[in-house]
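Written out below as structure tokens is the structure these notes cover.
With one protein chain held back, the other chains of the complex are shown just where they sit.
And now, chain A:
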Amino acid sequence: MTLLDVAGLRTEFATPTRAVAAVDGLSFQLRPGEILGLVGESGSGKTVACRSLLRLLPSRRARIAAGTVMFENRDLMRLSEAEMRVVRGRDIAMIFQNPASHLDPVFTVGDLIAEPLIWHFGESRRAARKRAVELLRQVGIPDPAGQIERYPHQFSGGMKQRVMIAAALACEPKILLADEPTTALDVTVQAQILRLLLDLRDRTGLAIVLVTHDIGVVAETCDSVVVLYSGRVMECGGTQDVLTRPRHPYTRGLLDSLPTTAARGAELPSISGYPPPLDRLPQGCRFHPRCRFAIDRCRREPIELETVDDGHASACVRWREVMEVGP
């Protein structure tokens, strides 16, 4: 059963001269209880993709140019704004990279968590705050009843992220979009937050889209993975398949840059160069200028995703060779 079916999603930013696509042709399916990793370097379009799913674009110059997002037999991209608002927070919730700036500083955490319950379910403030205590307990905040009147700045980074998770889960959504939920946190706290997300999935059957630039996080937590580069899907499939048998040079580059596989202390053999800015995307495969497998065809025409195995696809014409050639 598919909970969320994204097909051909394309989000553009208007520039003075033309529209450039920050997300181009994103497709994936999410099942209940599944954790899907959306991975890619910074600037690859992960945040724009997540926000597009909720139609919360980061600027007025952005627009969703194409694609469907099917959820419970409805295309979210075609809902009215009022209908979409009911989906947000209630069916699909989102948490953000920097919990410190994403919590309103003048609201108590109790009110921040109670808010969606009041708006979506018409609960009284009293009832909603009682539920907020319960939610704080669920996300592992000690002495929840004593915390409810406190303000975000009185919590540590990890605790703030727990508060944001509690607010996101208040209405028991079916899907959680987690945009780099641990990037701004200390390493030890990162592990705790990931553990919490796994727990929540196990207990409630929550499906999670976990955005990260860290393929190590994907290896530890995700059931499936979509590798994004410059807004295009480079490779996707089950985590096991993609990470142990990568069929795209970019995925391989990400894997090679993991400290666990590289010799400790040595310079990490990560991919050289940087992702291109949106307004200067190269012709053909967007990754080709940084790719050591690139051939003429890669420079000429865009490369479409191709099924390489059951449920495993790669957007590389030389996917057969990617595995065979050594690093």
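Heads up, the rule we're going with is that a residue touches a chain if its C-beta (ideal position, glycine included) is under 8 Å from a C-beta of that chain, and two chains touch if they have at least 3 such contacts; residues count from 1.
As a working rule, contacts and distances are computed from a predicted model.
Novice: Could you tell me which of "Ubiquinone biosynthesis protein UbiU", "ABC transporter permease", "Xanthine dehydrogenase family protein subunit M" or "Methyl-viologen-reducing hydrogenase subunit delta" is the UniProt name of the chain missing from the displayed complex?
Specialist: Checked against "Ubiquinone biosynthesis protein UbiU", "ABC transporter permease", "Xanthine dehydrogenase family protein subunit M" or "Methyl-viologen-reducing hydrogenase subunit delta": the hidden chain maps to "ABC transporter permease".
Novice: Which of these touches the unseen chain: A:His120, A:Arg137, A:Arg245 or A:Arg299?
Specialist: Result: among the candidates, A:His120 touches the missing chain.
Novice: Touching the hidden chain in the complete assembly: which of A:Leu4, A:Ala22, A:Leu36 or A:Leu54 does that?
Specialist: The one listed residue touching the chain not shown is A:Leu54.
Novice: For the chain not shown, which residue from A:Thr2, A:Thr15, A:Ser101 or A:Ser124 touches it across the whole complex?
Specialist: Answering carefully, the residue with contact to the hidden chain is A:Ser101.
Novice: Which candidate, A:Ala14, A:Val86 or A:Met323, sits in contact with the chain we can't see?
Specialist: Among A:Ala14, A:Val86 or A:Met323, only A:Val86 touches the chain that is not shown.
Novice: Just checking the interface: what residues of chain A touch the absent partner chain?
Specialist: On the chain A side, contact with the omitted chain comes from 51, 54, 56, 58, 85-90, 93-94, 96, 98, 101-107, 115-116, 119-120, 151, 153, 164, 167-168, 171.
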